[in-house]
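Removed: one protein chain of the complex. Kept in place: all other protein chains.
Our next item is subunit A:
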């Protein structure tokens, strides 16, 4: 057993024992706040994480996920209870031992990335090693390896604010990977990211997980994410762990109303929308691009058709490779004559509706936001695949 937490309590701003007694008597978090002014962070939480698994902690905002995660490395001091990591009782460590233990055991990734804005990407990735006192050469080597793992080669000299959100979180991940600990603690690492990038990062994490030998404790408030990543899932409510189980158990065997509601809620919203299944547009044409550029871009990306964007990346239409070739043969230069209209989709349109739209066209379907900007592309085969899997 990698991590073993038993009867953890965390009371904020209280007299501790008094509130714990009230909790044991069955008083609720809200009532305790009303009566004593203290906030219940964790209420009698026990769980075990096995070596090499991804353990997901899920729950609504304020349910105590972050607090529970931080009890594992004692960034939050539990009010009572015990935490064991690799057989060591974390509560027994003094300050100095605790610091050493953190260096040895934990890498951590934060919701808002927590990158140092005055450090380059490489220096950020080196941070943990620097704290450990690793020499410069080794530090750089290990940090570069970590950056390569997350796909950030070539960005090492950039500053964090020059990167997109997804890339910033890759730096955060690289910083945690570079210290080469057995345990990764991840506090809603992807919650602040756009849906598409979020999907990307989840895939990246799973891919990494295949190659590294780590135990991951992952926090999310998103059941889809939990199901995608987690070997086992713990669901929290008001500081309590209300159920722990694998996918099957959580989805089919809700232990109480709260979990049932959670799961049902998510299932209802799980009616997939355009946003869920769209892909990033691989290549697009701009207003000023000519026919030859069009041909080149399509050939390079192996596309049969390509979207055209106008000023401010506003969507204009689509051109097909046949039309482009024909126009070039007729010695024309301009794209305008061959731009075609196709049906459009909105991000929150359901997959069922999309199906009827896409059934009788040969081109992909553009997903546009309210401002007419291209958000993504829907390819016919994907819709069909998704519909098929829904039926199962």
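Simple rule for what comes next: contacts are C-beta pairs under 8 Å (C-beta built on N, C-alpha and C of every residue); 3 or more make two chains touch, one makes a residue touch a chain; residues count from 1.
Basically, contacts and distances are computed from a predicted model.
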Checklist outcome for this item: Looking only at "Threonine dehydrogenase-like Zn-dependent dehydrogenase", "Tryptophan synthase beta chain", "Glycine betaine/proline transport system permease protein" or "Large subunit of molybdenum enzyme", the name UniProt gives the absent chain is "Glycine betaine/proline transport system permease protein"
Checklist entry - Hey, which of A:27, A:60 or A:75 is the one touching the hidden chain? => result A:75
Checklist outcome for this item: Cross-chain touch to the chain not pictured, restricted to A:89, A:132, A:203 or A:261, is A:132
Checklist entry - Which one touches the absent chain: A:9, A:110, A:218 or A:307? => result A:110
Next on the checklist: I need the residue numbers on subunit A that touch the omitted chain, in ascending order.
Outcome noted: 73, 75, 99-103, 106-108, 110, 112, 114, 116-119, 127-128, 130-132, 179, 185
